[in-house]
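Okay, so here's the structure we're looking at.
With one protein chain held back, the other chains of the complex are shown just where they sit.
And now, subunit A:
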Amino acid sequence: MDSVVQLQRQLVDYRAQLFNEGFLDEQFNQLQQLQDESNPDFVVEVVTLFFEDSERLLDELAKALEQQSVDYRKIDAHVHQLKGSSSSIGAQRVQKVCIGFRNFCEERNIEGCQKCLQQVKHEYSLVKTKLETLFKLEQKILAAGGSIPLPM
């Protein structure tokens, strides 16, 4: 069993890795700073909303791109929403793909859009896994009686 100190170090290192690899950006730190004793689950709550919202949007996007007559405005609207929510929680790589996605929408480039959908699904799935890992690590620390180190 890892000690609290070891777990805390693992968390700090893992978090740093996520930042270095561009999965998360400064906005994620903003979320952490909004969490306190009276709102101890704020980050998990917002991120969970992000997961639910994103999954809905990705479904809608897949459906929209399968249509005989593609509605690029609708697709752009969905991507805009996904870009916004990923930006709000600091999911930088997801946000970046959305920017390219919107460009393809403007060009009415179906192949470009389809490629971006695959890319955004991939990035979303990666960041989801990583955030879930991060949260599990936090739970382990709390269960061991430790506190979650604040971002530097």
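Everything below uses one rule, namely that a contact is a pair of C-beta atoms (placed from the backbone, for glycine too) under 8 Å apart; a residue touches a chain by one contact, two chains touch by 3 or more; residues count from 1.
Everything that follows uses one rule, which is that contacts and distances are computed from a predicted model.
Engineer: Which choice in "AP complex subunit sigma", "Protein BONZAI 1-like", "Response regulatory domain-containing protein" or "Golgin A7 family member B" gives the name that UniProt lists for the one chain left out?
Structural biologist: From the listed options "AP complex subunit sigma", "Protein BONZAI 1-like", "Response regulatory domain-containing protein" or "Golgin A7 family member B", the omitted chain resolves to "Response regulatory domain-containing protein".
Engineer: Just to verify: which one of A:H80, A:K96 or A:K115 makes contact with the chain not shown?
Structural biologist: Touching the chain that is not displayed is residue A:H80.
Engineer: Pick from A:Q6, A:N39 or A:S147: which residue touches the chain that isn't shown?
Structural biologist: A:N39
Engineer: Which of A:L11, A:I89 or A:C116 touches the chain that is not shown?
Structural biologist: Of the candidates A:L11, A:I89 or A:C116, A:I89 is in touch with the missing chain.
Engineer: Residues on subunit A that touch the omitted chain in the whole complex?
Structural biologist: Touch with the absent chain occurs at residues 27, 30-31, 33-34, 39, 42, 45-46, 49-50, 52-53, 77, 80-81, 83-85, 87-90.
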